[in-house]
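To start, the structure under review is shown below, and the notes come after it.
One protein chain omitted, others in place.
Naming follows writing order (A, B and C), and every chain is counted from residue 1.
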Amino acid sequence: MSSSHIATILVSCPDRRGLVAALAQLLYGHGANILDADQHTDVAAGQFFQRIVFDTSELHTDRVVLERGIDEVAQRFSMRWRIHYASPTKRVALLVSRYDHCLYDLLLRKRAGELTCEIPVVISNHPDLADVAAQFNLPFHHLPVDPSERDAQEQALLAVLERERIDLVVLARYMQILSARVVNAFAERIINIHHSFLPAFVGSKPYHAAHERGVKLIGATAHYATSELDQGPIIEQDVTHIDHRDTVDDLIRKGRDLERVVLARAVRLHLENRVLVHGNRTVVFG
Amino acid sequence: MSSSHIATILVSCPDRRGLVAALAQLLYGHGANILDADQHTDVAAGQFFQRIVFDTSELHTDRVVLERGIDEVAQRFSMRWRIHYASPTKRVALLVSRYDHCLYDLLLRKRAGELTCEIPVVISNHPDLADVAAQFNLPFHHLPVDPSERDAQEQALLAVLERERIDLVVLARYMQILSARVVNAFAERIINIHHSFLPAFVGSKPYHAAHERGVKLIGATAHYATSELDQGPIIEQDVTHIDHRDTVDDLIRKGRDLERVVLARAVRLHLENRVLVHGNRTVVFG
Amino acid sequence: MSSSHIATILVSCPDRRGLVAALAQLLYGHGANILDADQHTDVAAGQFFQRIVFDTSELHTDRVVLERGIDEVAQRFSMRWRIHYASPTKRVALLVSRYDHCLYDLLLRKRAGELTCEIPVVISNHPDLADVAAQFNLPFHHLPVDPSERDAQEQALLAVLERERIDLVVLARYMQILSARVVNAFAERIINIHHSFLPAFVGSKPYHAAHERGVKLIGATAHYATSELDQGPIIEQDVTHIDHRDTVDDLIRKGRDLERVVLARAVRLHLENRVLVHGNRTVVFG
Partner (left out) sequence: MSSSHIATILVSCPDRRGLVAALAQLLYGHGANILDADQHTDVAAGQFFQRIVFDTSELHTDRVVLERGIDEVAQRFSMRWRIHYASPTKRVALLVSRYDHCLYDLLLRKRAGELTCEIPVVISNHPDLADVAAQFNLPFHHLPVDPSERDAQEQALLAVLERERIDLVVLARYMQILSARVVNAFAERIINIHHSFLPAFVGSKPYHAAHERGVKLIGATAHYATSELDQGPIIEQDVTHIDHRDTVDDLIRKGRDLERVVLARAVRLHLENRVLVHGNRTVVFG
C-alpha cells in the first residue's frame, strides 16, 4: 500500500443518529478501505466531529464521483467537511526573524522524515538566517519591514506565498505581527508559537513577565493565528519546571526546548490533518 | 439519555476491508445510536481493534437479537468480540494488605463519582485495614495466609469472589502472590499495581533497588496479573523525578502518590471498557 | 540524633563577601553541627538567601545565647533572619468548605508521617465535612458566613486560630475570601490552593474558563494568601494534559488530583522551613 493513495476526511456537524453508518457505508460502497477513524461528540454543544483516513488505491470511481457522493451525505446531515489527499504533499512556508532554534528544528525534522511536506521557501524580516536556509538548499526571501510601509511588505509576503502555492504558514518565532489581511487569507493555516502558557502572559516578553510573577513553570503554546493577537485556537501546549535559581536568561534557554517541540508537534498534527477548529477551540485527533 | 442505556462493544480481528462499515451498518439497522467509536489497526500484526459505544434506548430489537446479529458479522470477519452493558454496573473486590493509601484513594474516588462500579467487599490477608472499610460501610474479610495452607486461603478467597459475583479484582498493594488458579479464573480481570517502572525492578523491594541503582526517576505500573509475576499486560504507567537527596523512605513516600494515581487510572479505564489485551500488550482507547 | 534537636535558620540580605563564612563560623563556634545548607544569590537583585539546618544537641550554649550571636552577625550584614526549632512542632489549622479531597489528602499524609505538624482543628463555613474530621478524631468548628455579618465570622475565626496557637493556616479549598485583617494577621502563614495555572484564570470557576479557552493543560497553584486575590507569592505549581474530549466535569476530576498533590507539596515545603518570600516571589530550597 503506497502512502500516496491515502485520503483523509474531516467532518463536523450537529450530532445525529445514523451519521457514522452513512459515511462508513458510502466509503465502502466506493471501494475505499477505512484505515483509521476517530470521532468526538461534544455533548454540551451537540456537535459531532470525525476524522476518517482511507485507502483510495482500489476505488471503483474517481475523486470527483467520490466527492459528489460525500457531498450528498454531507447535505443530508448538514456537515461541514473537507478532504485532503496525501498527494500532492502540502507546501509550507517558514517565517522567521533572528532566532534559529525553531527553524533548525523544523528543517532537521523534515530531513529526518518526521514532517511530510514540501518547504519551498524561508521568509524573514531580517537577513540573519539566510545561511541556515542555504545549508538546507532552500530559497531565502528577505522582506524587511519599514514601519512606514508595512502594507508593502505584507503585499510582497502574500505574493511569495501565492506564487509558491503555500498551504501552511509557520511562524517559527517570526517577530512581526501580521495584519488581518494576511491572517484571513490563510485562516486556520497559519501556526504561531507563543513562548508562554497562554492565556497567561500574552503579548511580548512573556519570559520576563513569568520571571517577574515568580511562576514555577513556564510554557509554550502553538495556535492558529487570528486577527486578535495570542487569542487563536490552541493546538498544542507544554510546560517545564523552573525554580528561583532560573534567571530570565535561563527561562529563555529552557523555553527554547519547549518552543521547538511544541511547534513541531503542532505542525505535524496539522500536516496529518488531525486538527479541526470549532469556534475558538480545537479538536485534535491524536 | 440515561447512562443505563449505554453499551460498549470491544472487537479484535484480522484487518479486512469493509469491517467498519459492516459493524456500523448492523448497529444502525437495529436502532442503536453510535455515541463514540475508536479503532486501531496494528499494521505490523495485521490486526484490527475497535471500541464502539452506543445508546440502546431506541433499539428496535432486544439484547438477544442484537447479539445474534453481531455474532453473524463477527463470524464473517473472524472477530473476537465482547459486549458490556452499563447496567448492571461492575462489581469490584479490593484486595489489600497493610498499606492504606491505594485503598483510601479508590474508596474516595468511588464516593466522588469517579469510578462507576459497586465495591461489595474489601479482602485482606491482614486485619489492619478493617477500620477503613468500616468508615465506608463496607464488609471486610480477613483471610490470613498460613504458609502451610496457602491453598486453603485461596479457596476461601475464590469463594468470596464467587459469592459476591465479582467482575474485577483490584490488588491495591496486596502483598501476596496469587497462584495460577486464581489468576486464570479471573484472566484479564485482576489489576495489580507494581511500584516500579516495569520491566525495571521486577520483584519485591523495587524502591530499594531503584535507590541502589541511582536512577533519577521512579515509576509505578498497573497491569493485568498473569501467572508470570510482574509480566502481565501493562495498562498504565507513570513516573516522577527524584534526586540524590531522596532516601529510600522518600522514594516510598513519592511512590505512594504515583501508585494511587496510576492504579486509579487503570481501574477507571477497565471499568469504562477501554482496554483490549492482545498477546502481552494492551490497546487502551483513551 | 533525635529530630527534636534540629533547628533551621532562614536568612536574606544584600549579597556581601564573607557572609557564608561568618554564619558557618558562628554556628560552629557554638557547637552547632550543620546538617544541610543551601543558598541562593539573586544576582540581578543583589540579594542573598540561605537556609541552614543544624543539630543543636551538642550546643555549648542555650537558645538565647545562640540567637544573640546570630543577631550580631545579622546586624553586621543587614540580614533579615528567622529561626525555627523542630520542637515544638508547628500547629496547623485546616479551613475547608464542601470539597473533601484536599482535606482527606492532608489528613492521610499527616497520619502516614509525611507532614510533621499538629492539626488541632478543622474549620469550615459549611457543616458538610464534620464527619471527616470526626473519623480522624479532630475538633470541627462550623463557622457559617452570614453575608451581613462577615466581620463577626472572621472575628470568630481569628479567635479560634489564636486560642489554638495556630502557626499555619491551610485553605484546603475554602471557598470564602479572607479579609485583609486575617491575611495580614497571618502574613506568609496562609497557604491557598487555586485551581488554575496562575496567573491564567484568576478568580472563580477557572476550570470553566479553561474549557472555554480551549487550553491543552490545566494547572493548580499553591501560594501564600495576600490581600490581593490570587496574586500572592507562588510556592508550587503543576499541570496535567487534557484534550478536546474532556468536559468541564473531567477537568474538575483531573484537577482534584493536581490540587491535592500541589497543596500537599506546598504545605510540606512550608513545614520544613524551605520557603523564603522576597517581594512577590519565593525562594524554595528543594
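Everything below uses one rule, namely that a residue touches a chain if its C-beta (ideal position, glycine included) is under 8 Å from a C-beta of that chain, and two chains touch if they have at least 3 such contacts.
Quantities reported herein were computed from a predicted structural model and do not represent experimental measurements.
Novice: Which of these, B:128, B:238 or B:272, touches the one chain of the complex that we don't see?
Specialist: Hidden-chain contact among the options goes to B:238.
Novice: Just one of A:26, A:108 or A:277 touches the chain that is missing; which is it?
Specialist: A:108
Novice: Spell out the interface residues on subunit C facing the chain that's missing from view.
Specialist: Counting over the whole complex, subunit C touches the hidden chain at residues 17-21, 24-25, 27-28, 33-41.
Novice: Would you write out the residues of subunit B that touch the absent chain, in ascending order?
Specialist: Against the missing chain, subunit B presents residues 40, 42-44, 49, 197-201, 213-217, 219, 233-239, 243-245, 247-248, 280-284, 286.
Novice: What residue numbers in subunit A mark contact with the hidden partner chain?
Specialist: Subunit A touches the chain not shown through residues 100-101, 104, 108, 112, 114, 135, 253, 256-257, 261.
One rule holds for everything that comes next: only the chains that are shown with their structure count from here on.
Novice: If you average the CA atoms of subunit B and of subunit C, how many Å lie between those two points?
Specialist: Roughly 37 Å, centre to centre.
Novice: So the centre of each chain is just the mean of its C-alpha atoms; given that, what is the distance between subunit A and subunit C in Å?
Specialist: Between these chains, centre-to-centre, one finds 42 Å.
Novice: Would you please write down the residue numbers of subunit C that are in contact with two or more other chains?
Specialist: Expected reply: no residues.
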